[in-house]
Structures are given as structure tokens and as C-alpha cells.
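Removed from the display is one protein chain of the complex; every other protein chain stays in position.
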Amino acid sequence: MRLPRLALAAVSAFALLGGTALAQDKTFNIWWFEGADSAQGITWTKALEELKAAHPDVTVNFEQKTFDQLQQSGSMILNSAEAPDILEYNKGNATAGLVASQGLLTNLDDAYTAMGWDKILNEGQLVLSRYNELGVYGSGPIWGISTYGEYVSAFYNIDAFEKAGVKVPTTLEELTAAFDTFKAQGVTPLALGGASTSGQHLLASLAYTKADDTWVQNYQGLKAPLDGAPYLYAAQTLTDWLAKGYITKDSTGMNDDDASLQFTSGKSPVYVSGTWNLGNFSANIKDFKWGQFVIPTPKYSVGSTGNLWIIPKGSKNPELAKEFISLLLSEKYQTEQANNGGVSFAADAAKVTNPVGANASAVFAEIAAKQGLGFYPDWPVPGYYDVLNQKDTGLLQGTLTPEQFVDEIKKVYDDAQASQ
Amino acid sequence: MATESISVGRHRRGYYLYLIPGFVGLFLIVIGPQIANFVLSFTAWKGVGTPRWVGMQNYQRLLTDDQFWGSMHNTLLYMISMTAVPVLIGLVLASLLFDYVRDQFSERLSSFFRAAFYLPQILPLTVAGVLWGWILSPVGVANALLGMVGLGAYTQNWIGDATYALPAVSLVIVWVQVGYCLVVFMAGLSRIDPALYEAAQLDGAGWWQRLVSITVPMLAPEIFVVCLTTLIAALKVFAPIFVLTQGGPDDATLAPSYLTYFHFFTTQRVGYAAAVSTVQMILTLGLAVIFLLFQQRQAERGV
Partner (left out) sequence: MAEATVFASSPAKSVTVHAHQTRSPMRWVVLALLLALLVFTLFPFFLALLNAFKPGPDYVRGGPLSIPSYLQFDSIAKFWRDADYSRKLFNSTLISVCVSVLAVGISLFNAYALGIGRVRGSTVILAILLLGTMVPQESIIYPIYWMAKTLGLYDTQLSVIIVTAVLHSAFGTYLLSSVMSTFPREILEAAEIDGATRWQILTKVVIPIMTPTLMVLGTFFFIWTWNEFLIPVVMLVSNNNQTVAVAMGLTRGQNMSDPTLQAAAGLLGILPTVIFFLIFQRTLTRGVVAGAVK
């Protein structure tokens, strides 16, 4: 594909010689990796159409990326001339934080006030947008904006609950009682992907029920060696549930696809996972009514604001990029997103007709209102995701006792914390 | 057979010219980057920004890294599943298809089987990983089948259980590798003078005997090539682990290449990853040299 490149270089050179960089302002490159069927994908496509209509002289180039690619070579791409004008990027120290600290992004502090985003977002929703010079979140300039939320909850089979005479639990005791009832009827209550994400999210959800503000801040901010108490509680609870038969021994080898299947095929009435399942469940569960409930917790749940829109430093069209973000934050598109089943923070509740989206946005608002977003357990340390998966598996298989589990994850955490 | 070159003296030098494209490529793509990698192994770097010199620190870490030693230990096991088993199966199968099936049935049936057994090689490993994941999951096909034939007691958590994970991954590896060995061996078989087989048959030698006394010695060049390449592949094995177990459960299936990938791209500890891959490279090199010397000595003894 050399020839088009040479041609493009020639045209650019010519344009530059002409004194203006006209050729380049006329294109707007945008990437994201949310699926085309997801609430975000649909909403963003519509918003992009409106942007196109508002600027007929600009060629808008959209590329659907894969999560894999950006996760793996994101920083390499941002460090090159191939980066687009705006793209979706994974939030967190290891991803957005890293590239922010390397000066690869455009600072959005001014845009925040100038474009009126400060009227829509509060500080709580900006926590993951700020990164300091070391690439650690929570403080520093605003480097990206998130336009949706996500959280982990328990999906449950409404019909199965009714049939068994179980009410939606509001405390952990009620939750275990509900599991007991199901077990007595010969049903495995909880589907779990022990080898994968839902495993560590359940663990974290349980751990967060014992977490206070200091713990969460220290944990996520890598500020001190790990206080293992919440995790010890979670690990003990999990092994307890395993012993009581609330989770199957098979869980260790199951990934989220298998666990989700266990739920959707009606075998288990409860599945703990994130809002990313909403699209699949809405489209494909036809056999029973389903809903979500938050895992009973004093304050913290696993969840966060969604992925960030970032503007690379070398973006040729930062103004259009900011305009796009404004569109997404506008009531019109936040409502649109909720109506597509997504988790919005600024939708007009009266105009949201999709029950899934309405409910999800409401739950998110509830958690956010009490500042209960505990973020994800694998964030503090790059690569922690794999560590947690592995140790989780060991715990469920019985090769690690709860104490050993905590020791192992503490070792990796403390290592990273010390070598900052 | 005369061993002198057909061209003498100064003519020989002209052949060096033909090595130029290969060597230029080698330096640019292999040697240069390897040296860069070696230098990187003495730094701490996150992939962007400037690397920080740390001397031997990465190598010192390596010595006490359980994951690293575990992966080395697993490599020995992977050598079995990537080399020994596929080569043996490949030999037997090749001989079976070429000698027995072609004779007892038809050439076409033999070709059909060969094509079918090669198909796993064509499948992108990412796809194979998903498909085998469905089969090996605890609620998957493998256990379902065991249940159906009454062997329900043997159902296991194939990928999730640390005891069975490595054998399970090895099974997938063998499934993929046999095709390559089979095809190379069958191609080699067609150059063996059939008169040798006829003579053996007349002498009353059965299929197995023919395999052992004629096929194996005559196929020596192919066997060497396949053994060396699969051995090197075993040291570099990455894709099956990446798609099936991500090194787990609890590092049971971890291999050096996956460990380096993990540190290169996930934890972004590029300097450390460079150190691990340098060690991996040296080991591979050592093994290959030993193997090549062995092959050369065999060749000198007369093939």
C-alpha cells in the first residue's frame, strides 16, 4: 500500500507549501471498540451522524477497533502518527494513566469549563478522568471524559425466585438464606465463572462490603501495603459457599461465557456480573423474566464510570473531538443511550422508555450518589487481573486456603506498591 | 558420491553473493532487534518514554521468580507434547496411510485422511482455542461424552484444575501438531524406493517391521527437520496457552513466551520481559546447537 501513502505525503506537502494545512482539517478520525450492537455503539453512531450533518465539509472516518488491539498496542499507537483525532480508551492507571503521564494526550481542563461539561458531570464522575504525572488516577489534570457508567450486580431469574418463594435480598443474611432455599430444592443457586472476570468481581463485591473509605482509597491508589482483611472475609465467604454447595466445584474451570450460559439456560437463578451483559440478556433471554439487584453492601460496589474518550496530543481536529464529547453528554444522547439499554448519568428520566436502561441508570445513580463506586479489583497493579484470576482458581479448588490466598495477592500488591 | 564442490577456487566465492538478501534480512529483523532486546534487558521501561538503566536487576529478579522457574519446568513437559508425541504419532500415521491404507484401500482414501488430519494446522489458534474451550470446559462436550459412555466418574475440570490443565493443553497442542509431522513424513515417504518395501514384504516383514527397519532410517532427514523445528516451537509455545488458560490455573500451564508477553504488554515491565526472553533465546540456541551437532555427526556416519 505504498502508493497511496506517497500520494498522501505529496498532497500534504503541497498543502503545507500552500501555507495552510487545509487538507488535514477536513478529516475527522474517530475510533471506538464498543460493539456495534451495544448501547454505546448504537448511541455513538447516531451522535456521529449528527456531527457529520453539522459539518458537511468534513470527512468523518470511523474505525471499529477491537479491545484486544487497543489494550495491547494502545500506547504504541498513541506514540505514533497513526493515532486518530479522538478515541475510546480503557480507564485506569495501567492504560489511560500511562499514556497521560507520557504526554501523549490533550489536556481537557479548559474544555471542561469552556464546553459546559462542568454543568453535567460532578467531581465523582471525574475521578477516573484525572491522572497525575506518575499516571495515578484521582488527581491531576483531566485527560479523558467518560459518558456512561458500569457496575457489577446480581442478575436474577425473576420467575425462579417467585416459584421458590424467595424475595429479593436486601442484606447479606437474606442473600445466603435465599441461596439456602434454592439449595434445598436441589438447584445450584449461583453461577460463577471462577476462571474469569465474574469470579474476581464476586470476590471483590464481597470484599467491598467490609471496606471503608480509607481502605478503598489506599487500595486503588496503591498508597500502602495491602490490608488483607476485606479480602480474607471474601475468601472465607466464598469457600463457605462452595462447601455449602451454593457454587459448583466446576466453577473453577468455567469462564464467563459458561457461567452466563448456566444462568440464561435456567439452571442457576443468580449470576453476578456487570452491566456489559445487558445487551446479550435483553436480546436473547426469552424463556424467563430477569432483573438485577445490587449485592447488599454498606457503601461500596464494584463499578466505575465507563471507558474514556481521549484526544491524542497530535489530534488534528481537537475542536470537533470536544464537540463530539459534548454531544454525548447532552441530555438528548444520554436519554438515547438509556433507551438503548445503557447506563447514563444525565438522562431525562421522564423520556426513558426502556425499562432495562431506566433501571440500570437508576441503580448507577444510586451507587454514585453515595460515592460508592469502588472501581475494579484489578486496577491498582498492572497485570493484577491475571493474578486475581489465578489465585481465585486456587482458592476455589482448595489448593489455597483463604489465608494463603490473601498472602499471595498481598505479595504481588505490596511488591508493586513498594516499587513505585 | 563426490563431495567436492563442483566449482573450485575463486568460483566458490561467487556463491556468497546469494547469501546477501538472507543476511540483510537477518540483521535487520533478527540480529539487530535481538541486540536491542538484550540491551533493554538491563533497563526498566514502560514501553513509552525513556528507559532507565538498572544493570543486572532484572536478571537478579529472574533468579527468584517462581513464575519463571515454573515456566521453564513446564517447557520440558511441552517438549513432550509438541515434539515427541506428534513425531511418533506422525510417523506411525504416515506409514499407516502411505503403506497400509494405500495398499489395502486406495490412494484416494489415503489422501483424504491426510488432508483431514492436516486441517487442525490451518485453523487459526484463536479459533481453535474457543472451540476447544467449549469441549474442555467442566460443563462442556468432553465431560458430556464421558457421561454418555458411562465413564462419568472420570469427568474432570480439564482446564480449571491445576493437575489436568497442562495435559489438557498438551492434548490440544498434539491435535494441532500431528498434521504438520504427518504431511512432511508422507512427502518424504514418496521418495523412498518402493523396491525396498517389496523386498521386505517378500521376506515376510509385517507393516510394523517395515516401519522400524526401513521407514525410520530412510526418513532420517525429515525426522531431523521435524524434530528440530517442533523442539524450537516447544520452547516458543505461546498461542494455545494464550487462548486456553492464560498460563493458569495458578501458573500450571505457564510457558516462557507467555510470561514475556504478559510482561511486555500487560504489566508493561518491558525491561524484565526482555531479560526473560533473552534467557529463553539463549536456552533455545543452546538446544539447537546441540541438536545440529548431533545431526551433523549422524550425517557424517553416513545417511
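We call the chains A and B, going by the order they appear; numbering starts again at 1 in every chain.
As a convention for this text, a residue touches a chain if its C-beta (ideal position, glycine included) is under 8 Å from a C-beta of that chain, and two chains touch if they have at least 3 such contacts.
Keep in mind it's a predicted model, so treat the numbers as computed, not measured.
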Using the touch definition from the top, which of B:L40, B:M72 or B:C227 touches the missing chain?
B:L40
Check the options B:M56, B:V130 or B:L151 and report the residue that touches the missing chain.
B:V130
Contact with the hidden chain only, please: which subunit A residues?
1-2, 5, 33-36, 38, 63-69, 71-73, 76-77, 80-82, 90, 197, 256-257, 260-261, 264-266, 274, 276-277, 280, 283-287, 307
Even though one chain is not shown, subunit B touches it at residues 1-2, 5-7, 11-19, 21-23, 25-26, 28-34, 36-37, 40, 47, 93, 96, 100-105, 111, 113-128, 130-132, 134-135, 139-141, 144, 175, 183-184, 186-188, 190-191, 193-195, 198, 201-202, 221-222, 224-225, 228-229, 232, 235-236, 238-239, 256-257, 260-261, 264-265, 270, 273-274, 277-278, 280-281, 284-285, 288-289, 292, 296
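Assume only the chains that are shown with their structure count from here on.
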Could you put a whole-Å number on the gap between the CA centroids of subunit A and subunit B?
38
Contacts from subunit B onto subunit A in the complex sit at residues 46-49, 133, 136-140, 157-162, 246-251, 262-263, 265-269
Interfacial residue positions of subunit A with respect to subunit B in the complex:
71-73, 75-76, 78-79, 94, 98-99, 102, 104, 194-195, 248-255, 258, 261-262, 381-383, 385-386, 389-391, 393-394, 397, 399-400
